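With one protein chain withheld, the remaining protein chains of the complex are depicted in position.
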Amino acid sequence: MNKENLPRIVGFLCTWCSYTGADLAGTSRMKIPPTIKVIRVMCSGRIDPLFVLKAYLRGADGIMMMGCHPGDCHYQKGNYNARRRYVMLQSIFKTLGLDEDRISLWWVSASEAPRYAQVTNEFSEKIKQMGSNPLREEIFL
Amino acid sequence: MKSAQKEKKSNPQKGKILPADEGTRKAVLDFLKKSLEKSYFDVLLIPAKTPETKSYSWILLKDESLLEQADPLPPVMTVQGGNALSSITKHGDPNLRIGALMRPCEIRAAVELFKLNQIDLDNISLISIDCPGAMPLQEYMVEPDKIADSFKTISEKWEISDTLRPVCQICHRFSLASLLPSSEPESSSDQSERVLPASDLHIGLIGTENKNIFFIPVTDKGKDILEKLGLSPEDSLQDWESKVEEMRKSKLEKKEKFNQEWQNKIEGTDKFVAAFDACINCHNCMRVCPICYCQQCYFDSQFLNLSPGDYLERAEKRGALRFPLDTILFHLGRMSHMVLSCVACGACEDACPMSIPVAQIFTLVGDQTQKDFHYVPGRNRGEPLPLQDFVEDEFGEVETPSEGAEVSTEEAEKNA
Partner (left out) sequence: MPKALKINKSVDEGIKELLEFLIQNEKIKGVFTLKKMNDEGAVSYSLITDLDELKEAVPLYPFMPVNAGKVLSAFSLQAATKERVAAVLRPCELRAFVELVKRVQGSLENILLISLTCGGVYTLKSLNNGNLAKQLPQYWEAVKKAEIDPDIRVTCRSCENFIPHLADMTVAAVGKKDIDNECVILLNSQKGEDFALNAPGSAITEEMETADTEKLKKLRVEQKEKLFDDFDKNGVGTKAFIKTFAACLGCHACSHACPICFCTLCDFDSKSCEYQPLSFVSELSQKGGLKVPPGNIFFHLGRMTHMAVSCISCGMCSDVCPVNIPVATVFTRVGDSLQKVLDYIPGRDVEEAVPSGTYKEEEFAEVGEQ
């Protein structure tokens, strides 16, 4: 957490759905938490599990993977792959007792601006309750 | 050469002696703490104990409080310091002034890596330290307390114990600054060693009976470090130098015996091949070796992969074909790639899961090959790697045909 004790959350947003949805939420002046650092990717299928790991190990308090709803992927299949990768990350983290709740996946479509606002606020609040990621200070990684 | 040495004899090298009331480890760490406090360095590179375990890792240390976990001379050499250092500047200079405290073989490896463009030394000060050797890593991992205790005694008394790693027992380059020309030149063929050392500053521990530590500036950078920290090198190094010489002589004697012993053990195809009977081709030795820096080792690549028909053909020639393939090719090939820069650090042997005496074999060969080229890896940053350099008039003996076979060009054409 930074001086204001706000969590630092990294969001990987797919261009065609979730990023557009986030953009719409912004232009519609919806209340979105300042805690999300958005990284735009073309498709949620681009999200390499290693991106999530890298962010987590560098001390990101939360990570959000976002994409189109299953069946609506701009590239047909990308989000199906993203879904499996997310399930895999969850399984690995759960088994090892690492903070699996810090990693999340949300389907948010281009028109779902209220949903984007809702999930980001919810997740941000949840992460704030969890406290900061201890790996932020960990030297021996 | 002679007059220069005479000159240096009359102006003996000076250093700085500091008391080590709370032990040499504390004294060294205090010095490093001062260097951080006075902002001479931005960060230090030093081994530190990993939390809640008995192992050691290199850390880049910015926060002084971490010095409590640091240990300049751990009982084992986990990661070779050359590898740790090269990971930092590999993709460019981070513009941090780094004070790197490492064992002499690690310093020499770093210098070789510098010559191979794998380390940028511009912002790095290399600090070497007298090294009593290191204990076998795998033994340590099984019984850390016992091995650490042995090491404590060995390092306090500067014994050449047979519980140390074999290559450490014969290492006569345990103290870099023994290469300083202020010492009496030996009448041995090793005179070529007494040229330039490779670190910036050296910490002497031997010959102090653990009551003091010596700081010996080696380069101008080293002098600058001492001066900026208010330590003018005005003290005599006599005590330290004489002990270093003594130890060096003992080690060289042991090395002679070792060379003879190992020559007998592996000389000839049969014996050499037999030494690698248990080799599983894991390539660990290559992976931990500081000199083996290639992103993709040739012996890991697909160059050596054949079609099934080719494999069967090779198998049929001899009746059987060992898999994974090319065990001896890997070892001899790796030798041909790196043995001229082999600093005999022993990381390879520590990493071998089959306990093959890789370091001892490579040290034997490295020693001889380096002598043939009058080369000592890591002694001088400006000295080119033997295979990157040539002199037009050299090694004539390999060119001259043997007696009775001399044929002039005219004759050769007649006989054609």
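Structure notes:
Here the chain labels run A and B in written order, and each chain numbers its own residues starting at 1.
Note that a residue touches a chain if its C-beta (ideal position, glycine included) is under 8 Å from a C-beta of that chain, and two chains touch if they have at least 3 such contacts.
What you are looking at is a predicted structure, and each value in this text was computed from that prediction instead of being measured.
Screening B:L18, B:L32 or B:L60 against the full complex identifies B:L60 as the residue touching the chain left out. From the options A:C43, A:L89 or A:A110, the residue with contact to the unseen chain in the full assembly is A:L89.
Subunit A residues in contact with the hidden partner, per the touch definition given at the top, are 49-50, 53-54, 57-59, 67, 69-71, 77, 80-81, 83-89, 91-92, 94-99, 105-107, 134-141. Although one chain is not displayed, its contacts with subunit B can still be listed: residues 43, 45, 48, 50-53, 55, 57-63, 65-66, 78-79, 83-84, 87-96, 137-138, 141-142, 274, 277-278, 280-284, 287-288, 295-296, 300-302, 305-309, 311-312, 315-316, 318-325, 327, 350-355.
To be clear about the criterion, only the chains that are shown with their structure count from here on.
Contacts from subunit A toward subunit B in the complex involve residues 139-140.
Those residues of subunit B lying in contact with subunit A across their complex are 50-51, 57, 59, 66.
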